[in-house]
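Okay, so here's the structure we're looking at.
Only one protein chain is missing from this complex, and each of the others stays in its spot.
Chain lettering (A, B and C) follows the sequence in which the chains are written, and residue indices restart at 1 in each chain.
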Amino acid sequence: MVVAEVSIVPIGEGPSVSKYVKKAIGVFKKYNLKVETHAMGTVLEGDLDEVLEAFKEAHRTVLNDSKRVLSTLKIDERKDKENTMERKLRAIGEL
Amino acid sequence: MVVAEVSIVPIGEGPSVSKYVKKAIGVFKKYNLKVETHAMGTVLEGDLDEVLEAFKEAHRTVLNDSKRVLSTLKIDERKDKENTMERKLRAIGEL
Amino acid sequence: MVVAEVSIVPIGEGPSVSKYVKKAIGVFKKYNLKVETHAMGTVLEGDLDEVLEAFKEAHRTVLNDSKRVLSTLKIDERKDKENTMERKLRAIGEL
Partner (left out) sequence: MVVAEVSIVPIGEGPSVSKYVKKAIGVFKKYNLKVETHAMGTVLEGDLDEVLEAFKEAHRTVLNDSKRVLSTLKIDERKDKENTMERKLRAIGEL
C-alpha cells in the first residue's frame, strides 16, 4: 500500500486548466484507489501498480487533448508501519 | 495572492517524521496564511512574501532538530483570475 | 518519447543516502533510456512505459534496503515537437 500525490498540468492550452484536471480526476476514480483532491494536486492511496496505471492513463488522457503535458507523481511507501492517508494525518494531529 | 504547496522532510531521523511535520505546520499557522494539510503536504494561501518567509522558517526549524532536511515549495500564481484554494476547487467541481 | 526526472530518497537510513542513490542509477542504466544524473536527481529520456518500469524498479530496489522511500517522477511529454534533452537544452542556449 502506498500513499501518492499526482499533478497533471497541460502546458499551452491557456491559463485555465480545470477542464483537463477534471478529466484526470475522472480517470483516478475509475481505479481501485482512495482519491482525495486538494487545491494543488490529488492524493491517491492503494497498490503501487494501480497508482502507476492510473497516473499513466491520466497523463495520456490529458495529452490527448493538449500539445504538451507536465505530470508529477510522488510515491511514499514504507515497510515498518501501515501506510494510509488516515494514519498519516492522525500522526500529525490533523484528523 | 498565491496558492502554494509545501513539504518539509527530515532525512536521517528514522522513518517516522510526524514530530517534525507537526512543528513545520505549527510554523505555517503563525503566519497570515490559510493553511490546509493533506496526507502528502500542506497547501498555503496568501501573499508570496509571507509564503516564502513561512517556508524558510519551517525549513530552518526542522533543520534545527535534524541533520538533513529536504524541503519542497510549489507556487501557483496567476494574473487573469482570483487565485484561491476555494476558487480552484470550485472550478474542478471538488467543492 | 518523454523527458523525465526521477529522485528516489530513503527516509530513515541516516542522512547519507549515496549508497541507495547509486543503486537506483544502476537500475536506470539497465533500461533502454538515456540517463543523465545531476546533483538533485536523474534525467531520463525514452519511451513512457520504459520510464515507468525503470522508476518502479528503482523505487522497489531502494525500498528493499530501507524502511521507507519517497520517490518522485516528473514527466514532460509533447506532441508538437521532438522532445529530447538535447533539443530542450539547445532551445534555452545551454548546449
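Criterion: a contact is a pair of C-beta atoms (placed from the backbone, for glycine too) under 8 Å apart; a residue touches a chain by one contact, two chains touch by 3 or more.
Small disclaimer: the values here were computed from a predicted structure and weren't measured.
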Listed in rising order, the subunit C residues that touch the chain left out are 3-5, 15-16, 18, 21-22, 25, 36-41, 43, 45, 74, 76, 78, 80-81, 85, 88-89, 91-94
Contacts of subunit A with the missing chain: which residues? 9, 11-17, 67-68, 70
In the complete complex, the non-displayed chain touches which residues of subunit B? 11-12, 48-49, 52, 55-56, 59-60, 63, 67-80
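We take it that only the chains that are shown with their structure count from here on.
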Write the angle of the rotation needed to overlay subunit A on subunit C, where the fit uses Cα atoms and the result is rounded to the nearest 5°. 180
How many angstrom between the C-alpha centroids of subunit B and subunit A? 18
For subunit A, which residues are shared contacts with two or more other chains? 74, 76, 78, 80
